[in-house]
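Before we start, here is the structure in question, set down as structure tokens.
As you look at this complex, bear in mind that one protein chain is not there, while each of the others sits in place.
So that you can tell them apart, the chains are marked A, B and C in the order they are listed, and the count of residues begins at 1 in each.
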């Protein structure tokens, strides 16, 4: 308990990878917002599998059916539920796994948590597939955020040891962000991106997988959102981002690099600019004392390499009590960073709308 | 809003650095546990200032007065409230800051959030001093956790570019952890620790400050605690740890290093050991699919360098509308990593008791 | 915001009366429980319309499709989502109501809340039809409760001025409760019930509607569940029961009659019975200090007469700014007490499982 997140916007995720459907209830959406279904579909397509050589060939259009909360294409203010039917499921692939848990997967921990009654097919509710309804929620929220001038954007910051340009170092440029969102492999530096793709394909060839880092910025948040301590923007966003499967690290602004900096370097100095206060740098990631300072909210999330690999691994046999070898068959992503990127962006949009509606921003300076 | 955290154990922090008192309400403690006040005081002393050359000379004994929830030295099950009176306050130090916000502090964001009505003395509710009641809460919870065989332990993992030995690489050793907890400068490798101290003193000499990293392990959590998605152990712990002022990054297990690893390296392979399942490695930090796997829950938190430095910095004058220079006077820590270390440990104890009481652990394997 | 309730069991309701579907996500169900679909359908049939002369002729089988959280007929521990498709909708009946809000309905308050964007068809998310997924949730929870020896049972206590026998006055009798659950008109005293039916039909004949009272008992709750103050059983159950449309009053035990009693009458005196403590009376409704005392948890809920009546009423015209007359057409229940009865029972089952799983019961005496 529980797959529910949020204060003003509450999202409740449900479903299993190989069950009838997955979906989400979004509670708390403001009424009256026109939803453009084609934009929702376009956002979903960025996460959907089967479209590129570096993702699983499982093909799911991920078409969401909205079954409540929308009337005449506008949000009604009532909970919006959308479901996505599972179609291309091949449960047979998973038959051997009942006795032989896959290393790095939740097969064992799920069993310990649920006494063996969890849905074993395709990781069940633990599946990365649950990020599809989360992406749907983000697509809905991002359309509403546009009316407030708020936008989230994410890119692949790193795969293995190849790094993209830092998004945090660039000025806000909506055209650039539009282009980024349309790229099949969302990087700022396409040459670096090609290097990453080559590495991913090589790892796939070897039956192995790669990890990486996603960077995300939220632009346009008003100054003064958030609160100190546990209601700060960092803990609140962290409680959402760490809910995305495979995320094992999160840092705001310079994050862990802060360990290597002095206060005189790290402090973001304010200055007057056109009668408003701006900051010379954004080492804090736009959050000081848990509260937004008007700079882009900037963070990076570490993505572990996918656990499902073709390479032979050691595991336990739960029936025989023996140690055994296992090669995970099935269709898997050799690297999920490209697909996690829109998920992180979607989650950020859900977060941004939640804190915006919380209505606790004070006066802008 | 709000300074409240938790599910079964709820902690509600209150107070300002220079107000009458700071404190905490701990709601949900199980009844009947004997509390050893001397252990609580010893835990508090680890965080208290004024005891070492590397911390502020402000001296506060941080004596907590328990005003509810304890009867005949035992928890009653009712909310436990403790308050710590502020004694050694010198508000005059902060007079000039009303107009000239300190870079890196919440002076500006607090103003934007609260319309200028926040308590400006010593950062008010934003003060790191609020970690004193959090530490008290951790001291209480850790005593109760001992009955369940659960223990949290933290050490300074890094200051600037000097690193301690990794706690995660060591077998559980209660004697070693006892010694660690008694050290004034809690590192495993005292030589490395001396190097860190030298760096801190040198930075202080220059009117500057240093950041670092705290590593923490929670030992003894049963297998099967937690849940997938937003109720996972990572998001839940993150929502607490990022509530500690100055924490800007958090990673579980190998964390960001996962970006550089292949699945075949990162996956923790299970094996049978004396009829139970153990894992060859702990790259996941003891959490898979949001659920504990029986290995130590291991994480690292990045601590930014303190914002208060004697060095001259640029800032804005809110009255004149001019840019100005500022040198922050007062008594400040040149590096708070040593004092954040017991705070992180305390927070981990609160977290561990919260998830333990949530009672959702399944069967051990 | 929000249509979500609960601590350990969280239910999230969604849907509109004339949208594609209504449904519920139940988060936090314990894993491994076999669900008997025929029992769920039988529970739903108790609430379903169209079966009796005293309910709307709208016919909905209310068949719930479970789309997550169940595998091989057992709960998996993951969120259980069920949807019920809307079939027999005639939106044309509601066309005139856009401008002329129906007295007693949420047409005006919904407009004030949602700025006119709420779904106006059949009361949208405000519809009593949302009690169908709540009933589904109760049917699921009641099956799990049976394993704990806990059972909720409700009956029609009163319609207009005719009263049924008090359930609270009777000893626990599972056979009697089984029979009660199978009655089309769930009363203990069938003669009184026939009198109620006659009144309802007479009111319907006049184009009017009737209110009443539902009484419910929860049997088998262990002693020591609940907490003082806001986490007491009364506030927790009240926050659920008052969420059922049309409920305008709630009392525990003797409730409002307590105003007429003296302490010496009202106090439930304990006595030793077979080595255990029992109580001579149950005026407190099984709850003292917010905590269960081992007696049946007993409460009564007031149900207002349905707002939809054929009789001509006064209302406002929102377009013309004039006062006007309105006769509500469409198919409506002249009295919803019979259908609210299983809903209250279902809600009580959700509540009972929630508090039971909260795991805070102490020792039985």
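Points worth noting:
Here, a residue touches a chain if its C-beta (ideal position, glycine included) is under 8 Å from a C-beta of that chain, and two chains touch if they have at least 3 such contacts.
Predicted model, so just to flag it, every value in this text is computed and none were measured.
Here the missing chain is touched by one residue of C:13, C:84 or C:152, and it is C:13.
Of the candidate positions C:20, C:166 or C:211, contact with the unshown chain belongs to C:211.
Of the listed residues C:45, C:192 or C:238, the one in contact with the hidden chain in the full complex is C:238. Touch with the chain that is not drawn comes from one residue among B:36, B:65, B:179 or B:198, which is B:65. From the options B:49, B:77 or B:168, the residue with contact to the chain not on display is B:77.
The omitted chain makes contact with chain C at the following residues, 1-5, 13, 101, 103-106, 108-116, 123, 125-126, 130, 158-161, 203, 208-213, 223-232, 234-236, 238-243, 245, 247-256, 258-272, 275, 277, 280, 284-285, 287-294, 302-309, 311, 313-316, 318, 321-323, 358, 360-365. Counting over the whole complex, chain B has residues 1-4, 8, 10, 12-16, 19-23, 25, 27-28, 31-32, 65-69, 71, 74-81, 83, 113-121, 124-125 touching the chain that is not drawn. Contacts to the hidden chain, counted on chain A, fall at residues 31, 78, 228, 357, 359, 362.
Note that only the chains that are shown with their structure count from here on.
Between chain B and chain C, the centres computed from C-alpha atoms are 45 Å apart.
Centre to centre, using the average C-alpha position, chain A and chain C are separated by 38 Å.
Residue positions 1-4, 13, 113-116, 125 of chain A are each in touch with at least two other chains.
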